[in-house]
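What you see is the complex with one protein chain gone and the rest in place.
Moving on, here comes chain A:
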């Protein structure tokens, strides 16, 4: 078997730069008037926080910056927001619906 790129589990860290891959599309559904994530075989319905996180996750900014921005915007508890952001991104990564364009050591 020739060399194939075998995937490694993505561990979401503060330095990760997450972005949705080609097969996970965040889209506004005009008919149902809500945001959806289109993935193979399913449609995921993100809640408002998830939508906000994913709209920030463009592969350029880090998880840390995402947390900073949300903390500033909602004037919330940074630790709580951080836990929430990382949990959501890790969940997506475990399902294969998130790319990390450059955490530490990549």
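Methods note: a contact is a pair of C-beta atoms (placed from the backbone, for glycine too) under 8 Å apart; a residue touches a chain by one contact, two chains touch by 3 or more; residues count from 1.
Please note the rule applied: contacts and distances are computed from a predicted model.
A.B. asks: The complex has one chain missing from view, so what does its UniProt entry call it, picking from "Xanthine dehydrogenase YagT iron-sulfur-binding subunit", "Heterodisulfide reductase", "PqqA peptide cyclase" or "Paraquat-inducible protein A"?
C.D. replies: "PqqA peptide cyclase"
A.B. asks: Taking the full complex into account, find the residue in A:27, A:55 or A:73 that is in contact with the omitted chain.
C.D. replies: Checking each option in A:27, A:55 or A:73, the one touching the absent chain turns out to be A:27.
A.B. asks: What does the interface between chain A and the hidden chain look like in terms of residue numbers?
C.D. replies: 1-2, 4-10, 21-23, 25, 27, 29, 31-32, 36-38, 40-47, 49-50, 53, 84-85, 87-88, 91-96
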